[in-house]
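Note that one protein chain is taken out, while the other chains of the complex remain in position.
Moving on to chain A:
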Amino acid sequence: MPRPHYVAAIDQGTTSSRCIVFDEAGNIISVAQREHRQIFPRPGWVEHDADEIWQAVRGLLGEAVSGAGIENAQIAALGITNQRETTVLWDRETGRPVCNAIVWQDTRTDALTRALAEHEGLFKERAGLPLATYFSGPKIRWLLDEIPGLRERAERGEVLFGTMDSWLLWNLTGRHITDVTNASRTMLMDIHTLGWDDELLAAMGVPGAMLPEIRPSAEVYGRTSGGVPVASALGDQQAALFGQTCFAPGETKSTYGSGSFLLMNTGHEPVVSKHGLLTTVGYQIGSGPATYALEGAIAVTGSLVQWLRDNLGLISSAAEIETLAKTVDDNGGCYFVPAFSGLFAPHWRSDARGVIAGLTGFVNKGHLARAVLEATAWQTREVVDAMNADSGLDLTTLRADGGMTADNLLMQTLADVLAVPVIRPMVAETTALGAAYAAGLATGYWPDVESLRANWHKAAEWRPAIGEAVREREYRNWKKAVARTLGWVEQDEGSRP
């Protein structure tokens, strides 16, 4: 009897790296995980040691394979998905990073992005992105400006740039490549031609010699030392879109992790948002055309729960937020807008900072826990409203995934504030699943996207349970709280925490 084959995916995330092995039906067979350090050299700065991450990742496949009780030869394909925008620079000769990686949350490029304001129209039009500290381009520019001699070496092609996908592909296959979804987050790629753009490079001040070759999201890039074909790379949110099988225009997913990200498939044409959403590449399978997506990025959702745990000590694990929130029936009039590093979609206001509004002597920690969960729901509502306005379609159900979907109260609150049913798919780990799907398609493990659709099943559903009057009153209060966050940081202190 032939031994069964599986597909594995490496999910290189912000706080940990994982390898998950899936079977043909998309079920999880085994999981291996290793955390890496978060390096905070100064307020607002967040770094990773790329070497440490590679050392963690290199052992994961073997660990997941043996955990499943199988052998390397039974892995038909390996996919990669990664934290996006995080910027690694390394020496072509030695293969070693020249400095710590700058993580997507890092806000050190605040002044730099403001100085690029004259090019704002160009970036929006050609790269599909607003000027923000979030993306890779400003991070590369900052490093080239700050580290002596680096720009000259980058111009000679001795120092290479890559996002985490590139860094892992370089180490796994020896090639300097990136996938089109990750490239679409640099502010350096023309979203229409899917190539590096000379004008964008000139505006950002980044030499083309240091950039990786842009490849489709799914094709066989090479093989691991153990002989497993490495066959996909997608940014984490695009991978989740693919894992949720959002293959048709209008199909939308929302992933709840440290931050939250709604992506809507918009088909083969990039749609430029008028309501604060990003235009991004969703995926490109082999030589097929690229599929685009509109993206609503929310910076702080799950990380607000961690803040409640780590900075206030009100709970001892993230899951306990639900227990604490259930000690009360409502928010007690309190609203929490977690604009810790400004507000992302749909506001894009770097001058905003967090507020807790509506405090009275009545409010207790249970109400605060409710407000924390509701903050995720209302931020989602704002992005859904923007998406409905941009697409001209009304969202009819929300397909939610990610770690926070284990929180039943959050899922119910989402249904209540969105006034549509919220559905959790059978595999909450859609990020890794999406990378596995893309890799399995590239190697023929799955014949076509229809066979992937057949794997999608509803695991749970929450239906709206509050009245329209309550919903409108609460939304009004939320908006008042948001208004109070704006304009907190003044220009001359913009770089301060």
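Rule of thumb we're sticking to: a residue touches a chain if its C-beta (ideal position, glycine included) is under 8 Å from a C-beta of that chain, and two chains touch if they have at least 3 such contacts; residues count from 1.
The criterion applied here is as follows: contacts and distances are computed from a predicted model.
Asker: The chain that is not shown, which UniProt protein name from "Glycerol operon regulatory protein", "SufE family protein", "Sensor protein" or "Cytochrome c1" does it carry?
Answerer: "Glycerol operon regulatory protein"
Asker: One chain is left out of this view; which of A:Ser16, A:Gln38, A:Ser317 or A:Asn364 touches it in the full complex?
Answerer: Per the contact definition at the top, the residue touching the missing chain is A:Ser317.
Asker: Using the touch definition from the top, which of A:Arg156, A:His268, A:His457 or A:Arg473 touches the missing chain?
Answerer: Considering all chains, including the one not shown, the answer is A:His457.
Asker: Which parts of chain A face the unshown chain closely enough to count as touching?
Answerer: Residues of chain A in contact with the hidden chain: 25-29, 31, 316-323, 403, 405-408, 426-429, 457-462.
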